[in-house]
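This view holds just a subset of the chains, kept in their places.
Which chain is which? They are A, B and C, in the order written, and residues in each are numbered from 1.
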Amino acid sequence: MIEFERSGSRAADQLRPIRITRGYTIHAEGSVLIEFGNTKVLCTASVEDKVPPHKRGSGEGWVTAEYGMLPRSTHTRSDREAARGKQSGRTQEIQRLIGRSMRAVFDLKALGERTIHLDCDVLQADGGTRTAAITGAFVAAQDAVGTLLASGKLAASPIIGPVAAVSVGIVQGVPLLDLEYIEDVSCDTDMNVVMTGAGHFVEVQGTAEGVAFTRDEMNELLRLAEKGITELVALQKQALLG
Amino acid sequence: MIEFERSGSRAADQLRPIRITRGYTIHAEGSVLIEFGNTKVLCTASVEDKVPPHKRGSGEGWVTAEYGMLPRSTHTRSDREAARGKQSGRTQEIQRLIGRSMRAVFDLKALGERTIHLDCDVLQADGGTRTAAITGAFVAAQDAVGTLLASGKLAASPIIGPVAAVSVGIVQGVPLLDLEYIEDVSCDTDMNVVMTGAGHFVEVQGTAEGVAFTRDEMNELLRLAEKGITELVALQKQALLG
Amino acid sequence: MIEFERSGSRAADQLRPIRITRGYTIHAEGSVLIEFGNTKVLCTASVEDKVPPHKRGSGEGWVTAEYGMLPRSTHTRSDREAARGKQSGRTQEIQRLIGRSMRAVFDLKALGERTIHLDCDVLQADGGTRTAAITGAFVAAQDAVGTLLASGKLAASPIIGPVAAVSVGIVQGVPLLDLEYIEDVSCDTDMNVVMTGAGHFVEVQGTAEGVAFTRDEMNELLRLAEKGITELVALQKQALLG
């Protein structure tokens, strides 16, 4: 049981209110605003009819992601990465994670020699931006594939199944699902988990910020993540039907 | 009279539908989503209690701007400037223009040794992003000044008066107000005009893309710009009252 | 009437002494030293038998410009841009302006798939370097075209007509032609105007540094610019005959 109150009286194993808005902007083949509480990430999917050098002539496509935060998406303003002239290590880690997560559910052969670019831009940050980005990017990717199917460029979907992500962590000794910012900064352990719709792991990235965590704690965190991702996958499906 | 039809049956001297949404995101001291038709720019104003080196110890403040486009705000995806490692010449030109326009209506002495950063990020582009950015940034700056006044950090507003901007251009020989993308790419002359609420010029930047323009055409363009800016200033006021 | 004396007892609507020296250096296809009083800019035109990617296979040529200031061309030494590793926003703005101005008088189709590079390097600065650069670059471009005609690579000139530029501004309420540095730093409004030999506008870039300017002031500035550019075009012709 929790010694402190989560905002909105959330239970330890409860997600924040999730909203998935498709067609948020007009130009992209897929454009999704995903909200995990106050965290808002715009995920667009852009289809390009060529592939990076390492895939040229392979008959296979590529799926890749970029991530960015608007300078004042955060509590205090951060420097604009374009102005500083380089992306931080954190940004690169996150966009590599999103890219791998998407590729885990794509049959690149079935995609053919084209690239799907997923751009995940944080409009407002309150913890969990990378997991929101993965969860939203999947919906945007589905929409992009939908336009390829509709136009006859693809005969069958190269998407194998859903993928979604959530953060879990231990705050004051209590394992919690879907950390918001205030919980994230004070947690001992922070773990981002990416799973498929079938309940298998794509990525597990756990870090002890303070005290190292035990095997039992790890087990409990993975249980919370499984619960949250099952719910997120259901919400993705619902959004794609809507 | 126009040989072609503008979208939405717009008259040559008519602005697109303008929407100004304050408080669009929660962290910034000022946060405004401005829409000129399908062009959507998020303008945030962030207050920082220090100034850049050239103002240190001067007793004066500073107002500066940065501009960016999300990679898929445009019809086809553009490279992310943070990933390329530098801002394009166009981006730098635009953010310098926004900064100068804002400083034109600020009494930097009255602002005191603090900086207001205006971040203008294009979520969706359909022509006129820089003029929308200026018009929206002014409202965000007003809100940031409002928080400084409310908290007692400032006793009086350092803002001298309103500033707004609009594009005008000549398409197939016809001078038009507030070009959208399809008009912009086919125009002979493109002019961005920034004016104060008093109807005086802050910036005039006219470029002949194709045929050079005459003095008479210039006069007509300036007349259209004056009309449009008068309306935009009225809309800013209304938004600030709302 | 002017409350202060301009250097050399110049009238408000008078250009500084202009000198145009062709063949200033030996390697370039066009090499012009242009002097507006103490402002000295070396403008070279280099012909290259290929075009940038966006023109490849188009049958059209390209005309582009680069601008730089020697570190001690100015009153106090500025950092060398090559050493800092990037060109300032100001430099990029200026070289984009020069490039557009040159292309305004070039028929790129008639040029064929080749590039003319205009390098404008400021040896000594005393205000108006960008307008001197445009005025000198046109003469260098003419000489480069001359070598293409002489060698038979071109049968007819792709140059449509002359282009020149001058700065105008308002100092202590008085509109002045061709500002030198000391006038430029104290002016309220600064405007760079680029016009064709036919008296039409290619670029108008006016900025209120201090007080915003009225429509009447703008009209007077444009009148001064027209007068100055008419004289500059005559001087270009004379130099090309010499």
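Quick note on the criterion: a contact is a pair of C-beta atoms (placed from the backbone, for glycine too) under 8 Å apart; a residue touches a chain by one contact, two chains touch by 3 or more.
Since this is a predicted model, take the numbers as computed values, not measurements.
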Fill in: Whole-complex copies, counting every chain including the 3 in place
6
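We take it that only the chains that are shown with their structure count from here on.
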Discussion item. Chain contact topology under the given definition, line, ring, star, complete or other?
Written reply: line
Item to complete: Compare the two sides of the chain A and chain B interface and say whether they are made mostly of the same residue numbers, over half shared, or of different ones.
Response: same
Fill in: Chain whose average C-alpha position is farthest from chain B's own
A
Item to complete: Let me have the rounded angstrom distance from the C-alpha centre of chain A over to the C-alpha centre of chain C, please.
Response: 51
Worksheet item: Can you give the whole-Å distance between the Cα centres of chain B and chain C?
Response: 28
Discussion item. Report the inter-centroid distance (CA atoms only) between chain A and chain B in whole Å.
Written reply: 33
Practice prompt. Would you give the residues of chain B that are in contact with at least 2 other chains, written as numbers and ranges?
Written response: 86
Worksheet, complete the sentence: Note: in the complex, chain B contacts chain C through residues 86, 89-90, 92-93, 95-96, 100, 104, 191, 195-196, 198, 200-208, 211-215, 218, 222
Practice prompt. Spell out the residues on chain B that touch chain A in their complex, using ranges where they run on.
Written response: 25-28, 31, 38, 40, 42, 44, 46, 48, 66, 68, 70-77, 80-83, 85-87, 91, 117, 119, 121, 123-125
